[in-house]
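Note that one protein chain is taken out, while the other chains of the complex remain in position.
So that you can tell them apart, the chains are marked A and B in the order they are listed, and the count of residues begins at 1 in each.
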Amino acid sequence: MGYPHKPHPRETVVLSEHFGAAEARSLDGWKTRGGYQALQQALGMEPTAIQQVVKDSGLRGRGGAGFPTGLKWSFMKLGDGKPHYLCCNADESEPGTFKDREIMRWTPHALIEGCAIGAYAIGAEDCYIYIRGEFTEPLEVMERACAEARAAGVTGPNAMGSGKTVNVWVHKGAGAYICGEETALMNSLEGKRGNPRIKPPFPAVAGLFGMPTTINNVETLAAVPHILNKGAEWYKKLSRPDNPKSTGTKLWSVCGNITRPGNYEVQMGFPFGEFLQDLCGGAPNGRKIKAVIPGGSSVPIITWEEAESALMDYEGMVAANTMLGSAGCIVIDDAQSMPKVIARLARFYAHESCAQCTQCREGTAWTTKILERIVAGDGTAEDFDTLLSIADNMTGKTICVLSDSCATPVVSGLQRWKHEFEALITRTTIHAVPALVG
Amino acid sequence: MSHGPSASGGAALKGGHHGSGDPHVPVFTGETRTKLDDLVTRYPNKQAALLPALWMLQDARGWVSEEGMAEVAQMLDLTPAYVQGVVTFYTMYHQHPVGKYFIQVCTTSPCGVCGAEDVVKAFLDKTGCGELGVTSPDGKFTVIEVECLGACGFATPVMVNADFLESVTPETVPDVLKRYG
Partner (left out) sequence: MADTPKVNLTIEGRPISVPPGTNLIEAAKQAGVLIPHYCYHPGLPVAGVCRMCLVEVEKAPKLAPACATAVAEGQVVHVHSEKARDARKGVLEMLLINHPLDCPICDQSGECELQDYTYQEGRADSRYREPKRFNPVEDFGGDVLYVPNRCILCTRCVRFMGDVAHDEVLNVSERGDRAFIGKFEGKDLTHAWAANVVDLCPVGALLSKDFLNKARAWELDRTASVCTGCSQGCNIIVETRDNVVMRFRPRSNESVNQFFMCDEGRLGYREFNRPTRLEVPSILGPKGHEAVDWDVALEAAARLLRGKRAYVVASPDTSNETLHLLGRLMRKSNGVGLYRVPQGPEAPLPGAPDLALRVDRAANGRGAEALGFTRSDTPFSGLKAGDALILVDQDVTGADLAAVGQASAVIVLASWMPAGLPRAEVVLPIATTVEEEGTLTNLRGRVQRFMQAKAAPGLARPSWFVASDLLGATGESAAYFTAGDVFAAMSAAHEAFAGLSYDTLGMRGLPIAGAMAGATA
């Protein structure tokens, strides 16, 4: 069982080892648990050597895209005379995902240490941890830990006596899902609307304040001290040897219709069916799991049959017709109405669209209106074609993937549970609503 | 500007456009000013301190008025219109006065399938608000639905001002409200 429960014997506890231990939150508490040894070591290394260790470990981004972390760091041109920045993406807003929240609540210094190592490894003196505004407790914990680390000389000018400057700052968001998109996050940090930017230029060339920038997820950075302490080989051996592309452990947030919701840390490639049934206890109240959204609400919804045999790593989830994403696993049991679940997800995206791209601004709202009309019993058969056509218009055509993310549950849901939608159709035609003119 | 039917305006607040009508008393004086000046040094430009400055404004006044936006704009060498564009982007800045206790109930799908709608209903009933976005007659409560609070394993998460409550059920709503009596 994962946090808030005691770990299940089949978990591989690395990042979550100290979840729930209040004393691990303090600088001293963290140091007695081996904290900041990795930073001490890193500050004596060449940045490129740190990059190499992380590359060798196979660590991939835990925010959703799964990009190799060491490779991302190596895109930063060291010694170019420009200020470099590290942004830690702690805007955790993907429905179903709540793992970074626990890392920040319980092991703030693990994150600060990872941030400091990461910043140093990319030639940055400043790291901003962008935390969503709703995370009041993690914000408080992180602020306190940052101040503590700075006061103790762990971070700041002359970090750990190394003569190097590594500042770690907390920046509070103000309510916008899209700020978890890396370029939107940078805009938000700059005091702008959280609008995603057109790429290129990529952040490593022109990112925060127009300078070379790397953005890493909380979980990614929190894993870095462990990798430096115990080595790349150790990290790779945590996961199943049959898939060298997904290494180490992964935190999974499990929620929805599940007996034991919470955060679980398992090796990459853990069997999904066993995970959901044995570790998480399956659906509550004797019901059956009908659908699973394994990687946060933006990935395709799959059936229990598809999920049951899947492996919990980047490749395994693709093989199961979905994606690992942020590993925010939403479980839906057979008492739920899929059209209703999907309509509510669409509404989320319509609420969060930044309003830049036409297809997203209009398409998310239009999709929501149609789905809500269907759920209300006012749908028609032609709505299905329209929904799929809108989804097509919303896919692969916008600056960021919020639009695609709204289309994904609609398409995957209609493919698998069309009968549930059809059951809601009671009429053959719809009365066109007269347009308001003015 | 009022808004017509939109797909996702359910949580929009209903309130007067120009707020309370009280004259704006500057927020960025004394200690608050010092705090902002200090904050600005963390960034290569003043504009980056906009979100933190707006938080300071809201913490001091309970909401972000147009006069407040103008003051923040002046502090950071921005235009009021620019600041307004930013304020209206982020849902956590209140563009209207709200009740003493601002209650946000997560109703996004993961919480939705765990019965979040019933939690909302319980809050609306027990606070006397009756309707989303409407402040209760005693001025104490405003209830809104909020999108994913990022604590889906603790359905249903609820925020009361800055307090983050986990695993709220319709049954525990009266207890929650007692704490904010």
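As a working rule, a contact is a pair of C-beta atoms (placed from the backbone, for glycine too) under 8 Å apart; a residue touches a chain by one contact, two chains touch by 3 or more.
Note that the structure is a prediction, hence the values are computed from the model and not measured.
> For a quick check of understanding: of A:N229, A:T259, A:Q277 or A:N393, which residue touches the chain that isn't displayed?
A:N393
> Taking the full complex into account, find the residue in B:P44, B:G85 or B:G128 that is in contact with the omitted chain.
Considering all chains, including the one not shown, the answer is B:G85.
> Return the single residue from A:I50, A:C329, A:C357 or A:V375 that touches the missing chain.
Spelled out, the listed residue whose C-beta touches the missing chain is A:C357.
> If the missing chain were put back, which residues of chain A would it touch?
Answer for chain A: residues 176, 193, 198, 350-359, 361-366, 369-370, 373, 382, 386, 389, 392-393, 396-399, 430, 432-433, 435-438 touch the chain left out.
> Quickly run down the residues of chain B that touch the omitted chain.
1-9, 12, 18, 66, 69-70, 78-82, 84-85, 88-89
Note that only the chains that are shown with their structure count from here on.
> Roughly how many whole angstrom separate the Cα centroids of chain A and chain B?
Once rounded, the distance between the two centres reads 24 Å.
> Which positions of chain A touch chain B when the two form their complex?
4, 83, 92-98, 101, 126, 132-137, 167, 169, 171-177, 188-194, 209, 253-257, 261-263, 297, 328, 330, 332-333, 336, 340-341, 344-348, 350-352, 354, 364-369, 372, 436
> Give every residue of chain B touching chain A within the complex, in rising order.
On the chain B side, the touching residues are 4, 6-8, 10-11, 42-45, 47-52, 54-55, 76, 78, 85-86, 89-93, 104, 107-110, 112-114, 146-155, 159, 162-164.
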